[in-house]
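First the structure, in the form of structure tokens, and then the observations on it.
Missing here: one protein chain of the complex. Every other protein chain is in place.
The letters A and B name the chains in turn, as written, and every chain counts its residues from 1.
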Amino acid sequence: MASRPIVLPGELLASNPKVAGSGTYIENGKVYAKFLGLLDRTDTSVRVIPLKGRYIPSVGDVVIGVVREVAGNGWVVDINSPYQGFLPASENPEMRQNRKPNDVLDIDDVIIAKVLNIDPKMKVTLTMKDRMCRAVRFGRIIGINPARVPRVIGKKGSMIRMFKTELGVQIVVGKNGLIWVSGDRRKVNIVEEAVYIIESEAHTDGLTDRITEFVKRKKGELNGQ
Amino acid sequence: MKLNDDIILDIRRDYVLGKLRDGERIDGRAFDEYREIKIETGIIEKAEGSALVSIGNTQVIVGIKMQPGEPFPDTPDKGIIITNAELVPLASPTFEPGPPDENSVELSRVVDRGIRESEAVDLSKLVIEEGEKVWLVFIDIHALDDDGNLMDASSLAAISALLTTTVPAERFDIGEDFPLPVRDLPVSVTTRIIGKYGIVDPCKDEEYASKNFITITTDSEDNIVAMQKSGSYLMGEEMLMEIMETSIRKARDNRKLLKEV
Partner (left out) sequence: MDSKDIKLIIDGKRLDGRGFEDLRPIKMRVGVLKRADGSCYLEMGKNKVVAAVFGPREVHPRHLADPIKAVVRYRYNMAPFSVEERKRPGPDRRSVEISKVSREAIEAIVMKELFPRSGIDIFVEVLQADAGSRTACLNAASVALVDAGVPMKGMISSVAVAKVDDVLVLDPMKEEDNYGQADIPFAFFIRNDRIESIALLQMDGRVSKEEFVQALEMAKRGAMKIYEMQKEAIKTKYIMESEGEVNEIE
């Protein structure tokens, strides 16, 4: 695999605006890096993969959030971002006639939702009309730095798959750094610990292998007991 | 209003509690175990004395400045210690610029009490002219990174800085410089109370799990020189005695580090 060099803000990446991808900006026809990240260059595009930073919502993202306010027409949801999300009552399939929003979701309830729309003022609208989405009424939420999310997912979802097959847990990774895990309590404990390891020491090669080994060992300890 | 920055810490609260129930802490420490403590002194040349103390990721810098001033009318034969803490917004996403809030006032007062009550600094040697002029000792606590237990980091930094302080007499034309007379080593030990558990040297995740703590400061002879129970909770006698034992023992350990300063 081609190595991905580190780029800093303002580094010139291309002279053809057509190739500009995420993490870049165009000025006078030139494409520059917008923030610190890894340069990912293909024949048709350049993009910068962020190494740090807050979660900034983008349409289609799966996020996990906490209800902070109940309004007459929906819910204000904290999505671990500079921007709160709004889930309109009409975007929650659990809303039926004669039910008020606070009968369905109350303050501090946790939901898995999708980003439906973002207006130019960064008003973020969420939806729960998707098979992934639900109110979280059991399981556990784990929180990590959003920039580490790709590591938890792994290459082509390999890390998530490993958790699922090794431990038989359900897991949904929110793009905003919140992760929902459900299953046997002790196995969820293993996932939680593994995720924190991934978050804190992800900088060495063979991460997936090492985490797999960790999970297998912990699972062995469980079965041995 | 809840700050958004804390959502991750909020979530980790359950993790902290779950671990404690299993008899563990999230970073694998024993309940009475400190994170690694590092003390660096003499880092601010312009200060009369200074120290940077880190306990794990928590970092506090203390600088000592001295100048001549008027004594208090009731203690004409003693120098004056003034302790001030700035929880600058750089140290935590939840600190805001502005005048000291109740937490920084509490922090500076608890640190001050330990130093004052242990009579760590011999204030009678800080008289320039009795009733007229004495040395003012400013202890300025500057928190740089708050990953929990600013209290103990601050008091360790304060005493370390005092230990390395030179009285700047020459600068003010009042004789020769001399080392600040420090004759005791007060050490504070802070225990976070989370449910029925008491854990020393809480990290930030642990502090978020509970607002309740108790700080006990002891001198070189294991006397208690300052205490502060903080938070709205009730503490049983038995727990208090247990914490006191632990605090005295841990203070002895930490005092050894000061002897190397």
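Heads up, the rule we're going with is that a residue touches a chain if its C-beta (ideal position, glycine included) is under 8 Å from a C-beta of that chain, and two chains touch if they have at least 3 such contacts.
Just so you know, these numbers come straight off a predicted model, no measurement behind them.
A.B. asks: So which of A:Ile6, A:Val59, A:Ile107 or A:Met132 would be touching the chain we can't see?
C.D. replies: A:Ile6
A.B. asks: Considering the whole complex, which of A:Lys100, A:Lys129, A:Lys155 or A:Arg217 touches the chain not shown?
C.D. replies: A:Lys155
A.B. asks: One chain isn't shown here. Among A:Tyr83, A:Tyr196 or A:Phe214, which residue touches it?
C.D. replies: A:Tyr83
A.B. asks: State which residues belonging to chain A touch the missing partner chain.
C.D. replies: Chain A touches the missing chain through residues 1, 3-4, 6, 8-12, 25, 27, 32, 34-38, 49-54, 56, 82-84, 120-122, 147, 150-151, 153-157, 202-208.
A.B. asks: What residues on chain B make contact with the chain left out of this view?
C.D. replies: 1, 3-5, 43-47, 50, 57, 59, 61, 63-65, 67, 84, 86, 88-93, 96-97, 99, 138, 140, 142, 144-147, 171, 204
Throughout what follows, only the chains that are shown with their structure count from here on.
A.B. asks: What's the distance between the Cα centroids of chain A and chain B, rounded to whole Å?
C.D. replies: Centre-to-centre distance between chain A and chain B: 39 Å.
A.B. asks: Under the stated contact criterion, what part of chain B meets chain A in this complex?
C.D. replies: Listed in rising order, the residues are 2, 4, 7-12, 14-15, 18.
A.B. asks: Across the complex, what residues on chain A touch chain B?
C.D. replies: Chain A reaches chain B through residues 66, 68, 78, 80-82, 140-145, 177-178, 189, 192.
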